[in-house]
Structures are given as structure tokens and as C-alpha cells.
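This report concerns only the one structure given below.
A protein chain is absent from this complex, but the other protein chains hold their places.
Going in written order, the chains are labelled A and B, and every chain counts its residues from 1.
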Amino acid sequence: MQQNKQLKRSDEPIWWGLFSAGGVCFAVFLPSIILFYGLLLPLELVILDYKQASQWFFGFWGLIFIGAVIIFPAFHSLHRIRHALYDVKFQQKTLIKWLTMGFAGLLSATSLLIWVIGS
Amino acid sequence: MELEVTIQRYLPEQSSEPFNQSYTVPYDTSTSVLDALTYIKEELDPTLSYRWSCRMAICGSCGIMLNGKPMLGCNVFLRDYVQTGMLIEPMAHFPVERDLIIDMESFLTHLEAVKPYLISKDSKESVQSFDPHNQTPRQLDKYQQFSSCINCGLCYSACPQFGLNPEFIGPAALTLAHRYNLDNRDAGQAERMPMINSEEGAWSCTFVGYCSEVCPKSVDPAAAVNQSKVTSATDLIFSLLGGRS
């Protein structure tokens, strides 16, 4: 560590902020969401008909859902993938950052776009 | 009672590769690993090199890897390793000079880089005056836990991020920076932030948390490092809002 080296501010606070918000969502919202949408719904233990679903998801609450259940968790997920890749010595830092954060951004934009089209 | 102790040796003048060597050491309930090393050096093999000083977990100079875990040799006893056996290696992630002696240079420069001393409000000098700096118990409470570090470096041997990137300023140094930032007598946070804000600062940490597990003084460096991330994120927001940079 050269002390006189010019220290550059990292942009990591942005990604870490999204990661943390997503971590809270993953821990607090996702257990119930996965249980109901990923398991009980396919098992037909709960029902959700088309009309009901499209009204709810393409309304205000759908937007909240997309933020809390898709966008933040997506950034959480890809942030961890990004750092886990570094941990196992895939250390092309810039490329991996673009790929992972880009993918999270793409997922977010896609869901928002679907919401706009659907509502 | 006797226990076989295996030590990873490195004698650069003999061979360029480290090798393992086993010794049989007598022990009783109070024999520490440091005692065992001393016994080996005095009775069995004077070529063995290792560091120590206080024998009571205060000076922080006797760090080793014991069965892969960073520990203070004076703080761990042979009686607890009868079942598993003992493999003693030099502290991980540091360059090894010979046997259990590692080169701590990078650790020391990392510590220095965070300006781990009180920086006074009125001058850029560290506090020199002999005036008392009174503190309330609550003010002391804010940083006290983070001030018990003995600079043993075990947390660096526990940290894979330091292992992957020796430029990472590391747990103990970031903890020390945080400790002074939390001290109400100190006004040096602005000078420490560039280091903390950088990629080699707090942002190399992925909260593995093993540093806190191995710390012999329960400093919880992982907590300090991650609290620094909050400080650093706040600092970024302030700088974007055009406040302090």
C-alpha cells in the first residue's frame, strides 16, 4: 500500500445500497412470496384467476411488488454473484461488474416495461 | 502425557519449499502451544524459529495457524487437541520468512495508512497538549470495544479478501480507523475517509465474518468494517449534495 497513491472513491456504495435493500426484501418478503407463488399456487392450494391477478399486478400495488420483490432482490442477487465470482478468482472486475449489474438493470427495466404495457 | 505436534518448517537456505516436521512433546493440562514450541526449540531442535513475548495474549506476537485456524499460540492448550492432533503453520496470507516467522510489514503499513491517532480540531497535528480530554461514559462506550485490538493480525489471516488482494487495507486497520472516527475527541474523520471510501478500503469486504470469530480480544472487526461502509455511503451522499467531500 503506497500511502501517496491517489485514492479513488469507489462507486460500490451505490451497488451495496441496492444490495442491502434487496437483502431486506429477500429476507422479509420473499419467504412468503415464494411459498405462495412458487409452491402453493402450483399445488392449487391457493387460487389466483386471471382477472383478479391482472387488475392487482397492473395497478399501484403491482408497482410496489415489482420494486420490493423483483428489482431490489435482483440487484441483491447479482451483487452476490459478482463478488462470489471474484472470490473464486474470476477477477476481470470491470467486465463482471457490467455483466452482473447490467443484468440486474435489464431485469428491472423489463419488469417495469411490462407493467407500463399491462396497465 | 505426550502429543505429536507437526510444524510446517521453512528454511530458505536448505530448500525453497516448506516441509512438515513432527515432534513428540510432553504436556500437562497447562501446556500451551507456545510452551510446546519453546520445549521443541530448547530440547529437540534449536533450528526452529517462532515469535513470542508476553505469554499472556497481550502483545499479539505469537500468531500461528493451528489446524487451519488463526490463533495465538499462548492462548491455546495441547490438552484440547488430543483427539484431533496438531498442525502448526505460519499465519496465512502473509509472506513467510522462515518457519513460523511471517513478514508483518504490509500489516503495519496498512495500520499506519488510516492515521490511527487523535487528530485535534484546531491543528492538523495529532493531539499534543497535556490538557485533559474528558469523556463521559457514553462517549467512551461508542468506541471502547473497537479499541481493545492488540495488533496480532489474526483477522488478516482469517480474511479471504486480504488473501485474494494484499492491497486490501484489512479488518484491524479499518477497525482502528472506525475507532478514532467514533471518538468525540477526534476531528480526523475527513482525513481518513478517502482511504475508507476507496476500493481497497471498506469496499473490499464481503462480510465473511471469520475475522471476528478468530479475534482473541472480541473486537468484532467485521462489525467495525461494515459500520464504516455505512459511514462511507453517507459520505458519498454528502459529497453528491455538495457538502464535504
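The working rule: a contact is a pair of C-beta atoms (placed from the backbone, for glycine too) under 8 Å apart; a residue touches a chain by one contact, two chains touch by 3 or more.
Criterion: contacts and distances are computed from a predicted model.
UniProt lists the omitted chain of the complex under the protein name "Fumarate reductase subunit C" (options: "2Fe-2S ferredoxin-type domain-containing protein", "Fumarate reductase subunit C", "Rieske 2Fe-2S domain-containing protein" or "NADH-quinone oxidoreductase").
In the whole complex the chain that is left out makes contact with A, B. The chain omitted from view is touched by exactly one of B:L118, B:L164 or B:A187, namely B:L164. Within the complete assembly, residues 23-24, 26-43, 46, 48, 50-51, 53-54, 57-58, 66, 69-70, 73-74, 76-78, 80-81, 83-84, 87-89, 107, 110-111, 114-115, 117-118 of chain A touch the chain that is not shown. Remark: the residues of chain B touching the chain excluded from display are 10, 12, 16, 18, 68-69, 92-97, 103, 138, 160, 163-164, 166, 206-210, 213, 220, 222-223, 226-227, 229-230.
Just so we're on the same page, only the chains that are shown with their structure count from here on.
Chain centres here are Cα means. That of chain A falls 36 Å from that of chain B. Partner chain A is touched in their complex by these residues of chain B: 106, 109-110, 112-113, 160, 164, 167, 169, 194-195, 197-201, 203, 206, 229, 232-233, 236, 239. Against chain B, the residues of chain A that register as touching in their complex are 1, 3, 7-10, 12-14, 16-17, 83, 86-87, 89.
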